[in-house]
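All protein chains but one are shown in place.
Labels for the chains are A, B, C and D, by order of writing; each one numbers its residues from 1.
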């Protein structure tokens, strides 16, 4: 449950814009990588110091500065260089932001959640902050991941229109990458739902119930991030900012369609899970019925028989039947008749 | 469950507009048929090569190019001829689109889902992509079907206004055809619901429960496609595009009304199914009550009787009743009285 | 269930505007009645042929042509005379329309559902189509009913403002009549709900459950027609059509208020029914508890007693108690004590 | 249930504006009281005849005519004097209106529901109709109540701004009075909910269930009147009518806030009641579990014991144990051991 809500209360009473890292702590040092490109050239290097970053700033082409690892001091310095509002610097550090888009005129701030990590699966979500400026992109990741490797590869190899287009197109590529990762999560969830479904046919154990509820909770968390994501991308799609060229809008519309499709699938999963819960509960009820039928059949057959046996076990002096030659076998036959009649009755009631 | 979500994740990291077929694979070769008509002439032929398609382009009249079978190369070529945006080409290939309408100025892209196939019933849905251009229609189907045969027939025989009106009218005819197919699905579903309803009165088995849930899931999938369909048609109805003539709007309004009626029916089905689930569950509860009543009646009658028989089966030396001449018959009479009183009590409690 | 969805699929593939009757079939011949009136004169007659209708058209005053019985040919002819759009003609014939209002400039098309028939109660709903023209009203009914008799009576007797006002006022009178009929349905439903409520206090049988669900279904169907009705009347109320005079708007507002009140009542009925389902289910649970308590009390009292009797029924040679003079009565007393202690225990647990 | 829906069907087919009283019937005669005031003078008298009312009309100051008891003839007369639209006259008589506000230009018609009567508690709601004119207020009550006494008292004693301000302020005072009465109803409901909550901890009887459901129904009825009330007051608050002075708007906003607070509380009550229903149902389940545990423990202990006793009650000739000196006590000891082991087992399973 740790991922639902992070200890933000420690910030209560501080002035807004105070840079305190809220979220998971990482021991690794932050790493800054810079890619500078246009249609004709491509440079990729690691940036060692803030001074290097400043001297880089006036160079030509489009710059993509990616920062892996959130460090308060570093973010303040970078924010200073690129004129980021203190509240934005704070938001980058607090990793419990909802996905959102905020237009500050000379740059746009975009927050996403990456739910899938090639190395260690789908949990917990990682915050991806993007600053889209005039001819630069700043991207902030919580940890060092290979998430952006395919984009770098496309840049290096000059594949498609990516090096021909502007910074907005690069922002789109990053967002598209993050959104596409949701499909991995959906596939993983689908496999688990299918497995659970097959399992429910065979048995209904408390383990199934736990599985249903843990899936439900994951869908709740996923959904919690998807609706604001939809909103955030919709804002970009309809944006009139000069930072986004006309021809890029349709690409954001494309991501938007993907997000809608993801939300649709998540909602379908939710419906399926609540259907499975219904099946689980009514299977338990059915099983109780089965158990009770067995008990009732046994009791209904043997109680009268035991009673009859009890009657002829009484020690009264004058019990005429006891003296009869065929008394014993007569009673046994009578008992058999009762048992058979009972069974016929249960057969008719469809209990057998 | 295969139809809920298709393995889209294999596209993650690729540049947008990459043409990879996402969805079911078909082995058949794609087939291109061309119909060219106006009020006075009608030509229908199969197109063998892309070259033929290019040479055809400048001819007069309205052209309807229908492509059965999705082939990445073919769609790229056709897209090149008719100037389709790479993202549209991608959407045509990815058959997990939601129904939608997108206006690109010189053409409108429409995606529909066909849920009913005359040959093999209602599953799985097939994606129908339509490009409405100035005097041409492109339609893309996943497989070769007879879906559009009635429209071709109307064109051939010059029935109604279809050859008098423009390409927008042909687009309407295709969409009307697809939407009308939903009614087949509704009728099939209605029959199954009616059957299930009749069955529930007779028995409540886990099979019924499975049937309720499989119907529920199909309704969820249907509904998932209907709401965006409603939106897509509403966009066309209110469209101010020059591609749609004033007099055609009312025809789109007509389809819109049909979709609303379909949604209404689906919602009614959903309400009915959840009512049936309630009946199922309370019938199980009722049955448990019945079973328990039988058990309780049997136990309540025979336990005291068996106890009495047990008492007179004790081996105490001094048990005065045992010596009585009528002791045995007295006890039998006493037992009978108890049993009758019990039955009267149960009768009064309405357990019998 | 027949009324939920009508076999519309037989129209699939036909050109829009094809006049095929979708809905119930009636054997009676259609009947056309004409009423022509203004403040000073009133004529009422049956129209035998289309020719008569044409010759009537140019006469002065307001004409109300009512057609009982839907006949494709007749509707096409009448549609031709009054210039009705082919889709409207189709809609009149297809009796599974939702209530709606469509403004065609020189006439307004209104569809309503009449749920109550003085002769045979509230089912199934009948479609009422109204065309409001400049100085004429066309009304189409599925069967011959006495529904409009009170309006005709008011026209004949020149009661109220009905003959002073225009065709829009007549349209209002017809709609008001249809909407008022919903109140009959509500009263009938209310009686059944009250009866069911009283019955539930006395007993909970599967019959009650069926009654709850059949009421629920009727409310679903009613509701399905009420929300679009609300919309349809709201459109008229806010209409800026020249066909509706300023002073008539408040009358449509009045009908609108009635529809809202009807919807409110239907929603209240729904809430009450789901409350009754809760009562039904928990009453069953309660009853199961009762049954189980009886069983448990009986078993808990008699099992130990029977065991004791069993012990003294054993045939061991050396059982000292058996020889005791008061052994038998001592054991009986011991058993009585146990039984009384058990009863006190159950009393304390409030099981008795 | 009488209060949900009133026999409005008797009006079906009548022309709109027909004055027939729909609602409860009262035998008392209607009573008209007139208050005329401005900042400097105050007159209060009972009006005996319509003629008196007419002669009063042209007098100076603000007139408040209050009519207790709905009489069709009287309302028609008063409506004639003050130019009320026939539909409004009809609405005043039909006491199943929803709260609403209608602006007729030279007067505003306001309908409210008074849910609390100082004399006989909170049921049934009484309709309060208010006509706000240029310098007059008409108020119509179903019965003679002391509802407006505090306002009259304030007018008489010239307390606050009430005699300084206009008729709109008086309308506000009346509405404020009615809305404040809802708080009494809420307090009464809260007391009953608290009592029920305490009771549920002690016992779960069908009486509790009935209490939950009767509270639920009252909340449904209350809610049904609150949402349109919210709308009605919102209309006044945003009204641009010349009848409402600028400075009064904030007072309507104040009532609006009260209504929102009342709705909030009602929704909270609903949530609490559905929580109580959950508790009720799961308490029953828990209790069933308890009962079944007792039964199972008793059966599990005594069935094996009784079986053993039964074995040694068999009459076989050769049963070596029977001859043993300590056979009897050995068996008793064995039985005790079994019973103790069983009890330990149940203790471990936490059934005891």
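The working rule: a residue touches a chain if its C-beta (ideal position, glycine included) is under 8 Å from a C-beta of that chain, and two chains touch if they have at least 3 such contacts.
These numbers come from a predicted model, not from an experiment.
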Of D:41, D:307 or D:334, the one touching the omitted chain in the full complex: D:307
Residue of A:43, A:146, A:242 or A:298 touching the missing chain in the full complex: A:298
Residue of D:56, D:76, D:103 or D:176 in touch with the missing chain, whole complex considered: D:176
Positions on chain A where the hidden chain makes contact: 1, 4-5, 7-9, 11-18, 85, 87, 96-98, 100, 102, 203, 206, 209-210, 213, 216-217, 220-221, 224, 277, 280-281, 284-285, 287-288, 291-292, 294-295, 298-299, 302-303, 305-306, 309-310, 312-315, 319, 321-328, 331-332
Contacts of chain D with the absent chain, listed as residue ranges: 149-151, 154, 159-162, 172-173, 176-177, 180-181, 183-184, 186-187, 190, 193-194, 197, 250-251, 253-254, 257, 260-261, 264-265, 267-269, 271-272, 275, 278-279, 282-283, 285-286, 288-289, 292-293, 295-296, 299-300, 303-304, 306-307, 310-311, 313-319, 350-351
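Everything below uses one rule, namely that only the chains that are shown with their structure count from here on.
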Proportion of interface numbers common to chain B and chain C (over half same, under half different): different
Distance from the mean Cα position of chain D to that of chain B, given in whole angstrom: 42
CA centroid of chain A to CA centroid of chain B, Å: 26
For chain B, residues that touch 2 or more chains besides their own: 285, 288, 292, 295, 299, 303, 306, 310, 313-315, 319
Chain contact graph, described as a line, ring, star, complete graph or other shape: line
Inter-chain touch pairs (all): A-B, B-C, C-D
